[in-house]
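Left out: one protein chain. Kept in place: all the others.
For chain A:
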Amino acid sequence: MEKDIRVRQIIQKNISEKSRFADRIMPVFFFLMASVSVLTTFGIVATLTTDAVKFFQAVPLREVFSTRLSPLSATPSFGILPLINGTIFTSLIAMVVAVPMGLAAAIYLSQFATEKMRKVLKPVMEVLAGIPTIVYGFFAYSFVTPLLMRLLPGLGAKNVISPGIVMGIMIIPLVASLSEDAMNAVPNIMREGALGLGSTKLEVALKVVIPAAISGIMSSIVLAISRAIGETMIVTIASGSSKNFSFDITQSMQTMTGYIVEFTSGDAASGTTGYYSLYAVGLLLFAFTLLMNQMAHHISRKYREEY
(Lines give C-alpha, C1' and ligand atoms only; values in the text may rest on other atoms or scores of the structure.)
Protein backbone atom coordinates (compact mmCIF):
# COMPACT_ATOMS: atom_id res chain seq x y z
CA MET A 1 0.00 0.00 0.00
CA GLU A 2 1.17 3.49 -0.92
CA LYS A 3 1.87 5.86 1.98
CA ASP A 4 -0.41 8.88 2.07
CA ILE A 5 2.00 11.80 2.04
CA ARG A 6 -0.71 14.38 2.82
CA VAL A 7 -1.37 13.13 6.37
CA ARG A 8 2.29 13.36 7.22
CA GLN A 9 2.45 16.89 5.83
CA ILE A 10 -0.52 18.11 7.87
CA ILE A 11 0.87 16.61 11.06
CA GLN A 12 4.28 18.12 10.40
CA LYS A 13 2.84 21.55 9.75
CA ASN A 14 0.60 21.59 12.81
CA ILE A 15 3.26 20.28 15.16
CA SER A 16 5.73 22.97 14.20
CA GLU A 17 3.09 25.68 14.58
CA LYS A 18 1.73 24.46 17.91
CA SER A 19 2.18 27.06 20.58
CA ARG A 20 4.74 26.30 23.23
CA PHE A 21 3.33 29.19 25.23
CA ALA A 22 0.27 27.34 26.54
CA ASP A 23 2.42 24.45 27.66
CA ARG A 24 4.50 26.78 29.78
CA ILE A 25 1.83 29.12 31.14
CA MET A 26 -0.95 26.67 31.94
CA PRO A 27 0.88 24.75 34.70
CA VAL A 28 1.53 28.10 36.43
CA PHE A 29 -2.17 28.93 36.18
CA PHE A 30 -3.14 25.54 37.58
CA PHE A 31 -0.68 25.99 40.42
CA LEU A 32 -2.20 29.37 41.32
CA MET A 33 -5.68 27.88 41.34
CA ALA A 34 -4.50 25.10 43.62
CA SER A 35 -2.84 27.63 45.91
CA VAL A 36 -6.08 29.51 46.54
CA SER A 37 -7.44 26.94 48.97
CA VAL A 38 -4.10 26.52 50.69
CA LEU A 39 -3.69 30.28 51.10
CA THR A 40 -7.25 30.63 52.34
CA THR A 41 -6.55 28.07 55.02
CA PHE A 42 -3.46 29.98 56.12
CA GLY A 43 -5.45 33.19 56.08
CA ILE A 44 -8.19 31.77 58.26
CA VAL A 45 -5.75 30.30 60.74
CA ALA A 46 -3.86 33.61 60.93
CA THR A 47 -7.02 35.68 61.52
CA LEU A 48 -8.38 33.26 64.08
CA THR A 49 -5.10 33.07 65.94
CA THR A 50 -4.39 36.81 66.16
CA ASP A 51 -7.80 37.64 67.57
CA ALA A 52 -7.95 34.52 69.71
CA VAL A 53 -4.67 35.59 71.30
CA LYS A 54 -6.32 38.85 72.35
CA PHE A 55 -9.05 36.81 74.01
CA PHE A 56 -6.58 34.64 75.90
CA GLN A 57 -4.72 37.77 77.06
CA ALA A 58 -7.93 39.16 78.54
CA VAL A 59 -9.32 35.95 80.06
CA PRO A 60 -7.38 33.70 82.40
CA LEU A 61 -7.15 30.03 81.39
CA ARG A 62 -8.82 29.00 84.64
CA GLU A 63 -11.91 30.88 83.54
CA VAL A 64 -11.76 29.47 80.02
CA PHE A 65 -11.92 25.92 81.31
CA SER A 66 -14.73 26.66 83.73
CA THR A 67 -18.37 25.69 83.39
CA ARG A 68 -19.78 29.21 83.62
CA LEU A 69 -20.52 30.86 80.30
CA SER A 70 -22.23 34.19 80.56
CA PRO A 71 -20.64 36.69 78.19
CA LEU A 72 -23.21 39.45 78.52
CA SER A 73 -23.79 39.61 82.24
CA ALA A 74 -22.48 42.40 84.46
CA THR A 75 -19.73 40.05 85.63
CA PRO A 76 -18.99 38.24 82.35
CA SER A 77 -17.49 34.77 82.37
CA PHE A 78 -16.16 32.84 79.40
CA GLY A 79 -16.16 29.16 80.33
CA ILE A 80 -15.95 26.99 77.20
CA LEU A 81 -17.09 23.73 78.77
CA PRO A 82 -20.85 24.26 78.26
CA LEU A 83 -20.22 24.68 74.52
CA ILE A 84 -17.96 21.65 74.30
CA ASN A 85 -20.57 19.73 76.21
CA GLY A 86 -23.33 20.78 73.82
CA THR A 87 -21.21 19.96 70.80
CA ILE A 88 -20.26 16.53 72.09
CA PHE A 89 -23.83 15.57 72.98
CA THR A 90 -25.40 16.65 69.70
CA SER A 91 -22.61 14.94 67.74
CA LEU A 92 -22.84 11.79 69.82
CA ILE A 93 -26.57 11.46 69.21
CA ALA A 94 -26.00 12.12 65.52
CA MET A 95 -23.43 9.32 65.41
CA VAL A 96 -25.72 6.90 67.23
CA VAL A 97 -28.20 7.47 64.41
CA ALA A 98 -25.88 7.83 61.42
CA VAL A 99 -23.34 5.05 61.94
CA PRO A 100 -25.62 2.01 62.26
CA MET A 101 -28.07 3.24 59.64
CA GLY A 102 -25.38 4.37 57.23
CA LEU A 103 -23.49 1.10 57.55
CA ALA A 104 -26.62 -0.98 57.13
CA ALA A 105 -27.50 0.99 54.02
CA ALA A 106 -23.97 0.52 52.67
CA ILE A 107 -24.08 -3.23 53.28
CA TYR A 108 -27.44 -3.47 51.58
CA LEU A 109 -26.33 -1.43 48.58
CA SER A 110 -23.02 -3.16 48.03
CA GLN A 111 -23.89 -6.75 48.95
CA PHE A 112 -27.58 -7.37 48.46
CA ALA A 113 -29.23 -4.78 46.23
CA THR A 114 -29.80 -5.73 42.61
CA GLU A 115 -28.37 -3.42 40.00
CA LYS A 116 -31.84 -1.95 39.40
CA MET A 117 -32.44 -1.31 43.09
CA ARG A 118 -29.07 0.37 43.50
CA LYS A 119 -29.72 2.63 40.55
CA VAL A 120 -32.88 3.89 42.23
CA LEU A 121 -31.68 4.04 45.83
CA LYS A 122 -28.32 5.73 45.49
CA PRO A 123 -29.51 8.93 43.83
CA VAL A 124 -32.46 9.16 46.22
CA MET A 125 -30.09 8.86 49.15
CA GLU A 126 -27.83 11.48 47.69
CA VAL A 127 -30.78 13.88 47.56
CA LEU A 128 -30.75 13.70 51.37
CA ALA A 129 -27.22 15.03 51.29
CA GLY A 130 -28.26 17.89 49.04
CA ILE A 131 -30.99 19.33 51.26
CA PRO A 132 -29.90 22.67 52.78
CA THR A 133 -29.17 22.32 56.47
CA ILE A 134 -31.56 25.14 57.36
CA VAL A 135 -34.36 22.93 56.08
CA TYR A 136 -33.16 20.13 58.34
CA GLY A 137 -33.06 22.58 61.23
CA PHE A 138 -36.60 23.69 60.59
CA PHE A 139 -37.67 20.07 60.24
CA ALA A 140 -36.07 19.23 63.59
CA TYR A 141 -37.69 22.18 65.36
CA SER A 142 -41.18 22.07 63.89
CA PHE A 143 -41.67 18.37 63.23
CA VAL A 144 -39.31 16.08 65.13
CA THR A 145 -39.39 17.98 68.42
CA PRO A 146 -43.22 18.02 68.68
CA LEU A 147 -43.24 14.33 67.72
CA LEU A 148 -40.72 13.51 70.44
CA MET A 149 -42.64 15.57 72.96
CA ARG A 150 -45.45 13.03 72.78
CA LEU A 151 -43.02 10.28 73.75
CA LEU A 152 -41.00 12.29 76.26
CA PRO A 153 -43.34 14.61 78.13
CA GLY A 154 -40.55 16.60 79.81
CA LEU A 155 -38.86 17.49 76.55
CA GLY A 156 -38.03 21.16 76.06
CA ALA A 157 -39.04 23.05 72.93
CA LYS A 158 -35.33 23.44 72.37
CA ASN A 159 -33.42 20.30 73.21
CA VAL A 160 -30.44 18.18 72.19
CA ILE A 161 -32.15 14.94 71.15
CA SER A 162 -34.12 16.28 68.21
CA PRO A 163 -31.32 18.14 66.39
CA GLY A 164 -29.01 15.22 67.21
CA ILE A 165 -31.32 12.76 65.48
CA VAL A 166 -31.93 15.01 62.50
CA MET A 167 -28.22 15.71 62.11
CA GLY A 168 -27.70 11.93 62.16
CA ILE A 169 -30.22 11.51 59.36
CA MET A 170 -28.47 14.21 57.39
CA ILE A 171 -25.14 12.39 57.78
CA ILE A 172 -26.43 8.92 56.80
CA PRO A 173 -25.69 9.43 53.09
CA LEU A 174 -22.12 10.44 53.89
CA VAL A 175 -21.45 7.30 55.92
CA ALA A 176 -23.39 5.09 53.51
CA SER A 177 -21.81 6.42 50.37
CA LEU A 178 -18.19 6.39 51.56
CA SER A 179 -18.58 2.99 53.23
CA GLU A 180 -20.23 1.57 50.14
CA ASP A 181 -17.33 2.80 48.04
CA ALA A 182 -14.93 1.06 50.40
CA MET A 183 -16.92 -2.17 50.24
CA ASN A 184 -17.21 -2.06 46.47
CA ALA A 185 -13.45 -1.70 46.23
CA VAL A 186 -13.07 -5.17 47.75
CA PRO A 187 -12.29 -7.42 44.78
CA ASN A 188 -15.04 -9.76 43.70
CA ILE A 189 -12.74 -12.79 43.68
CA MET A 190 -12.56 -12.43 47.46
CA ARG A 191 -16.33 -12.71 47.72
CA GLU A 192 -16.25 -15.72 45.42
CA GLY A 193 -13.61 -17.33 47.61
CA ALA A 194 -15.84 -16.98 50.65
CA LEU A 195 -18.97 -18.14 48.82
CA GLY A 196 -17.02 -21.13 47.53
CA LEU A 197 -16.41 -22.20 51.12
CA GLY A 198 -20.12 -22.29 51.80
CA SER A 199 -20.53 -18.82 53.30
CA THR A 200 -23.94 -17.21 53.07
CA LYS A 201 -24.15 -13.74 51.55
CA LEU A 202 -24.50 -12.28 55.03
CA GLU A 203 -21.36 -14.06 56.22
CA VAL A 204 -19.47 -12.81 53.19
CA ALA A 205 -20.53 -9.26 54.04
CA LEU A 206 -19.75 -9.41 57.74
CA LYS A 207 -16.68 -11.66 57.83
CA VAL A 208 -14.88 -10.81 54.60
CA VAL A 209 -16.06 -7.60 52.98
CA ILE A 210 -16.34 -5.39 56.08
CA PRO A 211 -12.97 -6.45 57.54
CA ALA A 212 -11.36 -5.85 54.15
CA ALA A 213 -13.03 -2.44 53.85
CA ILE A 214 -12.60 -1.40 57.49
CA SER A 215 -10.17 1.42 56.84
CA GLY A 216 -12.56 3.15 54.47
CA ILE A 217 -15.47 2.55 56.81
CA MET A 218 -13.61 3.95 59.82
CA SER A 219 -12.52 7.05 57.99
CA SER A 220 -16.08 7.62 56.77
CA ILE A 221 -17.19 7.56 60.41
CA VAL A 222 -14.52 10.01 61.50
CA LEU A 223 -15.43 12.35 58.66
CA ALA A 224 -19.04 12.07 59.77
CA ILE A 225 -18.06 13.10 63.32
CA SER A 226 -16.20 16.05 61.93
CA ARG A 227 -19.27 16.99 59.91
CA ALA A 228 -21.45 16.77 63.01
CA ILE A 229 -19.12 18.94 65.07
CA GLY A 230 -19.05 21.60 62.39
CA GLU A 231 -22.79 21.49 61.66
CA THR A 232 -24.43 24.80 62.54
CA MET A 233 -27.92 25.51 61.30
CA ILE A 234 -29.70 22.47 62.74
CA VAL A 235 -28.32 22.96 66.24
CA THR A 236 -28.80 26.72 66.19
CA ILE A 237 -32.47 26.36 65.37
CA ALA A 238 -33.43 23.28 67.32
CA SER A 239 -31.12 23.09 70.29
CA GLY A 240 -31.24 26.71 71.32
CA SER A 241 -28.80 28.81 73.23
CA SER A 242 -28.81 27.71 76.84
CA LYS A 243 -25.35 28.21 78.28
CA ASN A 244 -25.89 26.03 81.32
CA PHE A 245 -23.44 23.25 81.88
CA SER A 246 -25.65 20.17 82.21
CA PHE A 247 -26.00 16.64 80.97
CA ASP A 248 -29.74 16.80 80.46
CA ILE A 249 -30.25 16.10 76.77
CA THR A 250 -33.97 16.81 76.96
CA GLN A 251 -33.17 20.48 77.43
CA SER A 252 -31.47 23.16 75.40
CA MET A 253 -27.67 23.27 75.05
CA GLN A 254 -25.56 25.55 72.93
CA THR A 255 -22.86 24.19 70.64
CA MET A 256 -19.68 25.96 69.64
CA THR A 257 -21.14 26.72 66.23
CA GLY A 258 -24.38 27.91 67.76
CA TYR A 259 -22.45 30.33 69.98
CA ILE A 260 -20.70 31.84 67.01
CA VAL A 261 -24.01 32.32 65.20
CA GLU A 262 -25.60 33.98 68.19
CA PHE A 263 -22.77 36.44 68.66
CA THR A 264 -22.10 37.28 65.07
CA SER A 265 -25.75 38.16 64.61
CA GLY A 266 -25.32 41.31 66.55
CA ASP A 267 -24.73 41.14 70.25
CA ALA A 268 -21.00 41.53 70.50
CA ALA A 269 -19.51 44.95 69.88
CA SER A 270 -16.21 44.88 68.04
CA GLY A 271 -13.19 45.01 70.33
CA THR A 272 -14.89 43.59 73.41
CA THR A 273 -13.84 40.37 75.06
CA GLY A 274 -17.10 38.81 73.93
CA TYR A 275 -16.16 39.66 70.36
CA TYR A 276 -12.73 38.07 70.69
CA SER A 277 -14.25 34.99 72.30
CA LEU A 278 -15.80 34.21 68.91
CA TYR A 279 -12.33 33.78 67.49
CA ALA A 280 -11.26 31.55 70.33
CA VAL A 281 -14.27 29.31 69.78
CA GLY A 282 -13.67 29.37 66.05
CA LEU A 283 -10.08 28.35 66.54
CA LEU A 284 -11.10 25.51 68.82
CA LEU A 285 -13.67 24.33 66.33
CA PHE A 286 -11.08 24.44 63.61
CA ALA A 287 -8.68 22.44 65.76
CA PHE A 288 -11.38 19.84 66.46
CA THR A 289 -12.24 19.24 62.84
CA LEU A 290 -8.62 19.30 61.79
CA LEU A 291 -7.87 16.68 64.41
CA MET A 292 -10.75 14.53 63.15
CA ASN A 293 -9.65 14.77 59.55
CA GLN A 294 -6.10 13.88 60.50
CA MET A 295 -7.46 10.94 62.45
CA ALA A 296 -9.44 9.76 59.43
CA HIS A 297 -6.29 9.96 57.37
CA HIS A 298 -4.27 8.10 59.96
CA ILE A 299 -6.90 5.38 60.39
CA SER A 300 -7.23 4.76 56.71
CA ARG A 301 -3.49 4.26 56.50
CA LYS A 302 -3.08 2.20 59.63
CA TYR A 303 -5.94 -0.22 59.08
CA ARG A 304 -5.52 -0.62 55.37
CA GLU A 305 -5.61 -4.33 54.66
CA GLU A 306 -3.33 -5.07 51.79
CA TYR A 307 -4.84 -7.04 48.98
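Just so it is clear, a residue touches a chain if its C-beta (ideal position, glycine included) is under 8 Å from a C-beta of that chain, and two chains touch if they have at least 3 such contacts; residues count from 1.
Keep in mind that, in the parts below, contacts and distances are computed from a predicted model.
Q: Not counting the visible chains, the remaining one has a UniProt entry; which protein name from "Phosphate ABC transporter ATP-binding protein", "Signal recognition particle receptor FtsY", "Arginase family protein" or "ATP synthase subunit a" does it give?
A: "Phosphate ABC transporter ATP-binding protein"
Q: Touching the left-out chain: which of A:T49, A:S77, A:T133 or A:S199?
A: Checking the options A:T49, A:S77, A:T133 or A:S199, the one contacting the hidden chain is A:S199.
Q: Looking at A:P60, A:P100 or A:P187, which makes contact with the chain not pictured?
A: A:P187
Q: Even though one chain is hidden, which residues of chain A still touch it in the full complex?
A: These residues of chain A touch the chain that is not shown: 114-115, 187, 189-190, 192-200, 203, 207-208, 211-212, 305-307.
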